[in-house]
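With one protein chain held back, the other chains of the complex are shown just where they sit.
And now, chain A:
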Amino acid sequence: MAGTLAEKVWDAHLVRRGANGEPDLLYIDLHLVHEVTSPQAFEGLRLAGRPVRRPDLTIATEDHNTPTLDIDLPIADLTSRTQIETLRANAREFGVRLHSLGDADQGIVHQVGPQLGLTMPGLTVVCGDSHTSTHGAFGALAFGIGTSEVEHVLATQTLPLAPFKTMAITVNGQLPPGATSKDIILAIIAKIGTGGGQGYVLEYRGEAIRSLSMEARMTICNMSIEAGARAGMIAPDETTFEYLKGRPHAPEGADWDAAVEYWRTLRTDDDATFDAEVVLEAADLEPFVTWGTNPGQGLPLSANVPVPAQIADENERVAAERALEYMGLEPGTPLRDIAVDTVFIGSCTNGRIEDLRSVAKVLQGRTKADGVRVLVVPSSARVRLQAEAEGLDVIFKEFGAEWRNAGCSMCLGMNPDQLAPGERAASTSNRNFEGRQGKGGRTHLVSPLVAAATAVRGTLSSVADLDLPDGVDLTTFDGSPLAPLAEPSLV
């Protein structure tokens, strides 16, 4: 029978099909663990006298609470330190592999899986973190779970799951210069809303998606949850195989061949049907920014802050009024006139090496706008080392940015990297919720290129606002070192 990509992966993991309205029981190939959503799950195991069923399918890292400065010192915040130490004790007790602060493979959990080659097509991947959808970029069925489910997977390596619906999101054509995969996903969320994906697994397809690098695809799948969908997927192709080959945990020899042969079958059949379909034209997209307090409240950078009085739907109007009040914005203000205090470049959405390279390309030879704080936080220690090997850190520091250690950092402000009340940020992260980046903090979600241009000018900007020479390609990356000094000077 014809099937979609998501249905194929689902069916390949059926331990037991539910009867009489029971959910299906699915096997989980890879369980990623971090310090925030796991302590109560391990405690549950301990109380019930249960072991971790498959430590060899489980991996843990420290990311949400970790400081990005002084990582060689004890963590100053006592509750953060306790939570990290609890994870270390649990990992020891239950035999779970852990990448601790200071380890080259420590970093945001959604970077650690892919960079080690553990994330692969056709897997089921779960983690007590909603941005687990990131791993769907490889053609895995990957989704966030709550702590009760973390305990369930630790104990049984399975999850009971109710069936989902499927939604195709087709992005035709090619992105114009200056627009990135972040702008694609922000435009999708603005179009279908923060609840538009509820109950669905999204599958991103079309020419624009196919031509994206693995890392750019991860950015899109990462924010599926911001559209309400637990998971987003992209069918694996040569780009995927190329990314995986040779990574530490990628299959080798005959296993690799068998895997690739199977992975090539992981695509939606031509005669399969989706429960819903959405189509976007990439050529119509431009850099997108959010103006409000949920990720669906976004507009092209060339637009103005909305005027709530012109919004017909009462709930939406009230939400817009509240959002503008919180954000301290006047209706009708051009988005380009909004001045920021902080630029945050990082997170599981946009803290990977390609993001840092594109930012460095824009920042090279420039200095930051007066009074703006610029934070660059790589998504993992390995990414940080790679960036340093390419000399990107020097560009950031000469620009006036702070070059930090890896972690979730200001994306959610669980560590000391936070916005002060009223402080405004352009952020490459994924959520602009009230208080997300610090109590009273105001967040505009942007792409790395918009973040970089904003850091130069001090107001929300795109690279088109900078005097860049013609022919500088900022949106595609070949994965090779940037060799910054060999590039034509951008100034």
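Note that in this section contacts are C-beta pairs under 8 Å (C-beta built on N, C-alpha and C of every residue); 3 or more make two chains touch, one makes a residue touch a chain; residues count from 1.
Definition applied: contacts and distances are computed from a predicted model.
Q: Not counting the visible chains, the remaining one has a UniProt entry; which protein name from "Thioredoxin", "6-bladed beta-propeller protein", "Spermidine/putrescine transport system permease protein" or "3-isopropylmalate dehydratase small subunit" does it give?
A: For the chain not displayed, UniProt's protein name is "3-isopropylmalate dehydratase small subunit".
Q: Specify the residue from the set A:E22, A:E207 or A:E330 that touches the hidden chain.
A: Considering the complete complex, A:E22 is the one touching the chain left out.
Q: Which residue, A:D56, A:E93, A:D284 or A:E398, contacts the hidden chain when the whole complex is considered?
A: Missing-chain contact among the listed residues: A:D56.
Q: Specify the residue from the set A:F94, A:F241, A:F344 or A:W403 that touches the hidden chain.
A: In the full complex, the listed residue that touches the missing chain is A:W403.
Q: Take the complete complex as the reference. Which residues in chain A touch the chain that isn't displayed?
A: Contact residues on chain A toward the absent chain are 15-16, 18, 21-23, 25, 27, 29-30, 36-37, 39-40, 43-44, 48, 50, 55-59, 64-65, 68-72, 77, 79-80, 82-83, 86, 97, 102-106, 116-118, 120, 123, 128-130, 132, 143-149, 151-152, 155-158, 160, 162, 194-195, 198-199, 225-226, 228-230, 248-249, 251, 255-256, 258-259, 262, 294, 315-316, 318-319, 322, 381-382, 384-385, 402-405, 412-414, 431, 433-436, 439.
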